[in-house]
Every structure is written in C-alpha cells, then in structure tokens.
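Removed from the display is one protein chain of the complex; every other protein chain stays in position.
Per-chain numbering from 1; labels A, B and C assigned in written order.
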Amino acid sequence: MSLMDKMLALDQRIIFALMFIALAFPILNPIILPMDIQQYSRDSFEFADSIPAGSVVLIEGGLTAATYPQGGPGLEVQIVHMLRKDVKLVFFSIGTETAAWTVTAINNALEKLPSGVAAENGVNWVHMGYVPGGESGVAAFANDIRSVKTEDHFGTPIDQIPLMSEINKASDFVAVFWWGGSEGSIPFGIRQIVTPFGVPMTGMCTTNEVPNYTPYINSGQMIGIIGGVRGSAEYEYLMGMPGLALGQAMATNFGGLLWAFLVVLGNVLYFIARREEAAK
Amino acid sequence: MDSFLLGLIAGSFVSIGAYSVLIGDNPLSKFTENLYMGILGGFIFATNWNYVRTSAINPVLQGNYVFIVAILLCVMLFSRLKAEWLWLSRYPVAVTVGAGLGLAIRTSVMADFLGQINATILPLTSIDNLVMIIGTVTAAAYFIFTAQTEGPYKYVNQTGRIFLLAAFGVTYGQTVSFRFELVIGRLVDMLRPEVAIYTYVMLLLVALGLGYGYYTKKIKWYSGR
Amino acid sequence: MTLIVEGRLVGLLTLVVIAGSIIYYMQRAYSGKIPKLRRLQAVDVIDEILGRCVEMGRPAYYLMDTVTMDNPSVLAPTVAAFQILAHTARRAAHLGSRFFVPVTQGLAYTIASEVVDEAYKAENKQDELKLDETVMYLPDGADRMYIINHMWSDEMAGAFFLGSWYHKAVIFTENAARVGAMMLGGTDTTHNIPFLVAICDYSLIGEELYALGAYVSEDPTVSSSLAGQDIGKFIAAILIVLGSILITLGMSIKGLFSM
Partner (left out) sequence: MSERLIKMQIPVILTAIIGLLMIIEFFFPMPAPVTSLNVTLRSFVTIISAAALILGTIVLTIYHSKKIGTRKSEWYYSIVYVLAFVVTAGLGVLDVRNTTFLWIYNNMTSPIGAALYSLTAFYITSAAYRVLRARNWNSAVLLVCALIVLLMLIPIGAILFPPVLPIGTWIRNIPSGAGFRGMIIGTSLGIMGLGVRVFMGRQKEHLGIREERRELE
C-alpha cells in the first residue's frame, strides 16, 4: 500500500481523537479574538431594542439540551434586555423538552437581572408551557390561546394570570421572538403568525438552519436572526454583557481549521492518486 | 455536594458513556443509549399525559362535555396496537392529517409561494438583483418534471443545479460549525473546573474497563475502517 | 361584510388555480392520459448499480432511514421510497443481483416485505427470493452497527439511500464510500441533502425523489400532481421575470400581492 493509501486508510478513531483535542483545548484555555457583528444579529438586536415599554411580546422557547449551550446565553440576555425595558413576555413551547429548558432560561435570566427591575411571574412574564401538534398546535394557539391552554407551565389557571387577562390571540402581541433552536419550526411562526396576523417576527435558529431562512429575512417576513452560538455571543456583546456564548464561539476555531485542513489534505491526496493512475 | 454539582457530574459520566460509541458499539454505550431512550420515553409519556389530562379530562370533569369526543378519538388511536382494529385509528388520524394539511396549505400559498415571488420582483439595476432573479427562477424550474431535457430546458436545469449546489455548500459549511458547537456545549459542562477532575477519573476508568474488555475479547473490537 | 377576508384574495385565487390544475391533470390521468415525466438520469443509474453488483457478485443495499406513515410531512418521501423500492427490487430480480433492505419501523417492514415479494413475483423469480434475508427488521438504535458491519463483511458493491434521511446519512454514506460501493442518494430533508450530494456518486435533490418514484411506478396520482405543480412553477417564473421587468420600468405589481 503506497503511503497515500495508508494515509487515506487512517483509522477513524484517530481523527475523532484529534477532533476532541481541537474542541477541548480552547475550552480549557480560551483565547478571545476580535469578532465583527453579523448584519442578521444586529438587525435582530435593534428590532428587539425598538420594542416600546409596556407592550407584550410572545417568545417561543425551542431550545433543547443539545442546543441550549448555543441559544441559552442569547435568550437569557434577551429576557434581561426586555424586562429592563418593562416589556411583558409570554413564553410557550411546541415541545415537552423545550418547555422544560425555557424554564431554565427564565430562571438564569432572573438571576442576572439587576435589582429593582420588576420581574414577577404572572405580571411581567408568564410561561404558558407545552402546546403539542407542531404547526397545527401553533395555529391553534395563535388563533385562540384559551382553546389549548387552560393553565400555565406551573399549573396556575389562565384566568388567575393578570398578564393574560386581555390576551387570547397572536394579534394581541406586538412582536414574536421565535427561539426555534434546531426544531426547524421558524416556518411555523411565519406561516401561522406573521402571515395571518401581521405580527413582526425575529428569532434564533442553530447555525445549520440559517441558510434555510435567508429567503424569509431578505423578503422582510423575518427581521434578522440570531444564528447559533455566534449569534448569541453577538447579542451578548451588543448588550454589553459578554458571557458563556463568547467563549464557545471561540472554541469553534481549532475544530473548524482542522476540518478545513482535512478536506484540503484529503482532496490533495485524491488528486495525486488520480494523476498517478492516469500516468500508469 | 449540592444537587447542582451532583447533576453536572452525573451528566459528565453519562456523556462519556454516550461518546464511547465512537470507539465502536460496546456495553457502556448500549447501556447509556437504552437508559436515555427509557428516561426520555418516560418523560414524553408523563408530560403528554399531563397535557391530555389538563386539556381534555379536566374540562370534561368540569362539565365541558365536548371534550368527550377528543378523549374518544385518543382511545381510538390506541386501536393501532391490534391489526384488526387498525381502521378505528383512521378517524383520529383523519382529524390530525386533515387539519394539519389544511392549516399548512392555507398560509403556505401566501407566505411561501406568493411571498417569495413578491420578494424576488426586483429592479434589474444591480448584479445582486439579477443573480437573485435568475437563481430563484432556475432553482424553482429545476424541479419542473414535465419538460423534456433535450430543448433549452437543459440550460435552465443546469443553471438551477449550480444555485442549488451553492445552497447545499453553504448549508454544509454551516452544519459543520453547528455540529462542533454541539460538542463544545457538552464539553463546556464536562470541563468546568469543579467537574473536570471527575471527568478525567471517569475517562480513565472507562479506558481501563474497555481496554480490559477488548484485551480479553469479551467486547468485540471493530477493526479500523 | 366583505366577501373575502381583506388581503387574502390573491392567495385564494392562486390556491384555486394551482389546486385546479392538479385536479385537472389528475382527472386526465385517471381517464388514461398519464402526464409524461422527464426521464431522470437516476433511472439508468439504478440499472448501472445493480449491473455492477451482478458482475462483482456482491449485494446492493437499499436504505430508507425514517419511514413513518402517519406523519404527513414524511408521507411524500416515504411513498416515493417504497415506489422506487418496488422498481429496484424488480430490476434486481430481473438482473439476478443480491439485494438487502433493512427497515427500522414495524409497519414499514411489513410494507417493504410485501413490495419486494410482489416485485420478485412480477419477474417470476419467486424461487430465488429468500425474503427474511432480503428484508430485515432492525429496531432503531440497533441498526447502525449491524448495517455498517455487514457493509464491510458483505463487501457490498451498490447502495441506495432514498427517503427521508436525517443524521444517520453521514455515517452510512461514509462507510459505503469506504467499502467502494457505487451509490445513489436522494432525500428531501434540506439539512441532509448536502451530505448525500457530496458523498454519493449520483444524487437526487428534494422533489426529484418524488418524481423518480412517480416515474418508475407510472403512478397516475403523483405524476399528475407533479404536472399540476409544474404549472405553479411556470406561474412563479413568469410573475418574477415580468414583474422585475415592469418594476425596472417604474411600474410595480407588488401591490397586487396584498389585495
């Protein structure tokens, strides 16, 4: 076997070990590099910043255990951002797992809140919890909240929640922040809330879904988007509260370089082998 | 040792169990996978049962008898477990699929179809607009299946394929970064200063255990492929 | 009381036109005139792959990943995967190449067995078929290692990755490429199309999967549906090009969309 074949037949597990090291190393000793802010993140932040005090915003919490490290920091900072501006928040989720992680985001955000900011459950924010049925569930919730939710995530009957007294349809909200994570649920928000009710929407999705939604952003159906951990880091930066996301965004450096190097190396070896065969 | 730290350590141990599948299927990875499926199954069962109870059973107990029909449809769904009664489950499926398709179609025609067409009507004053128009039209036309590829359609088809490949290339690059972010998210919790020592000890134990298993052939070693 | 909800008239008209054209083609198809679909290159690729398997005396794998029948978003690719399975099984029976179809869901397993059995019967090669070795039920989670190990031990020469593919696409395609199999991959899940397009020798993108299913099974329903949907794509192309030319000349038709 020529050197080439031996290099190409490298055991998978060696590559896996290299990847583990490339990802773990920057976590153990982080290096922070300058990072410019993407336009999508800036648009999303500025739209959130433009929400007038006293208005009510709907937030879909779609982060799971796997995507919370990426979206969680951004969502927490946005909750602080809104509560400090006295914007009321109504949360809901279309998954059982995501409903539980939305509670985590709210709790972490409340801890980060400067003292003196009103953040009472049921008055400043409420978590309506899990709505099953995917896109149909979103449509049911958007058209008549009380038809699908009789109590909030913590069991409080909906009629005892002051914040929900005048709210029962999507048009009662000033905006929607759709933290879809990797649910692929952003089209549900666009089709069942933006289009029928005309409520403006921004949100977050994991890095791999950003290209899918560029058409909705370019057409104005969605106002910017927070893309993956980098988007969260940029939101943290714009809020002047750098935190967990920035370190994780930096940790993708060596992994990304290793991947790029392996692709180039693999192709170089492939082309050399192909030219050798042609020469034979 | 408060429950938060205990939780992080337990999380680190089970993550190592899950990652051990990278070496090749072994007892630890299979144990971890089945533990995961079991707990997640239980979680989904309990949370959805809570939803059915609060949204269907409680209203009936409080006198709103319309929801008896919903409970009936749920029971009919369970007839799928027996082949002869399968036809009973067609009624609840008809409700969900009928409503699901109706709700998707009614707004998709405006949000997706007309929305994207409207957004692509751009003045031919810039290169970007020109590329966007040609790209959208040829990418949509790529999926025309009743035009034969001999005539001029061949060039439309090939141009559309280039734009689609660019879209998939971008998705590929973004997905690679996304997958790394998933691992980083897990490693951040496993390598926290107060948890790192437990992670290293567990890694050592797993390495020794598997090494012993492979050495004594109790666990099948998958040759490097 | 306006007759139509404000701002949704054009949406309704569009839906009526597109649904109308699909119904029109469907009625024609069911009265005998099935619309002629474009011959996709993949049809010849199936024969090429199976031919290679016969030459090398090694099996071809047909993998469908997620095949659930009751979830509408996965219904179209699942139906297409079974239609292509029927055709591929028939070609395999005809050419006499060994064939392996692992399935991870119970209901899909029974349907796949029926489809393969009917295919071999149609080629009256019933005796050559050992059904329980050809179609196998592998529960989700246990299928990954089993399939990868057997890819290597069988030294498989051909592979089809057709249906609704999720994160397992990378794992199987990499091993299949390393084993040296010729591969045809196609899915409509946009997150995983890149992996199949990049790694497989031949690939189908999104709706091409449905078109291949309709073409090989001459299914009047899907063929006429695709023909009707093509009308929608023509409308889109005309509106975009015409609208862009007009707007360049200063006349915008964008207002029409929100009537």
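Simple rule for what comes next: a residue touches a chain if its C-beta (ideal position, glycine included) is under 8 Å from a C-beta of that chain, and two chains touch if they have at least 3 such contacts.
These numbers were taken from a predicted model, which means no experiment stands behind them.
Of the chains on view, those touched by the hidden chain across the whole complex are A, B, C.
Set against the missing chain, the residues C:4, C:131 or C:259 yield one that touches it, C:4. In the full complex, subunit B makes contact with the omitted chain through residues 3, 6-8, 10-12, 14-15, 17-19, 21-22, 30-52, 55-56, 66-67, 69-71, 73-74, 77-78, 80-81, 86-87, 89-109, 112-113, 116-117, 119-120, 128, 131-143, 160-177, 179-180, 182-183, 185-186, 189. One chain is missing from the display, and on subunit C it is touched by residues 1-5, 8, 11-12, 15, 18-19, 22-23, 26, 30, 32, 69-72, 75-76, 78-79, 106-107, 111, 114, 139, 142, 167, 170-171, 173-174, 177-178, 190, 194-195, 197-199, 201, 206-207, 210, 219-222, 225-226, 228-229, 232-233, 236. Listed by residue number, the positions of subunit A touching the unshown chain are 8, 10, 12, 15-16, 19, 23, 33-36, 38-39, 64-66, 69, 97, 100, 131-134, 136-137, 139-140, 143-144, 147-148, 154-155, 196, 207, 210-212, 214-215, 218, 228, 230, 249-250, 252-253, 255-260, 262-267, 270.
Just so we're on the same page, only the chains that are shown with their structure count from here on.
Under the stated contact rule, the graph of chain-to-chain touches is complete, every pair of chains being in contact. At the far end from subunit C, in terms of centres built from Cα atoms, lies A.
Nearest to the common centre of all protein CA atoms is the CA centroid of chain B.
The interface with the greater count of contacting C-beta pairs, when A-C is set against A-B, is A-B. Subunit B and subunit C have Cα centroids lying 20 Å from one another. Each chain gets one centre point, the mean of its Cα atoms, and the points for subunit A and subunit B are 15 Å apart. Multi-chain contact residues of subunit A, defined as those touching 2 or more other chains: 208-209, 212.
Of all residues in subunit B, those that touch two or more other chains are 100, 110, 115, 118, 171, 175, 225.
Touching subunit B in their complex are the following residues of subunit A: 9-13, 16, 19-20, 23-24, 27-28, 66-70, 96-97, 99, 130, 132-136, 139, 148-151, 182, 187, 190-192, 194-196, 206-212, 215-216, 218-221, 227-230, 244, 247-248, 251-252, 255-256, 259. Listing the residues of subunit B that touch subunit C in their complex gives 24-25, 33-34, 37, 93, 97, 100-101, 105-106, 109-110, 113-115, 117-118, 120-125, 129, 133, 136-137, 140-149, 161, 164-165, 168-169, 171-172, 175, 222, 225.
The residues of subunit A lying in touch with subunit C in their complex are 184, 208-209, 212.
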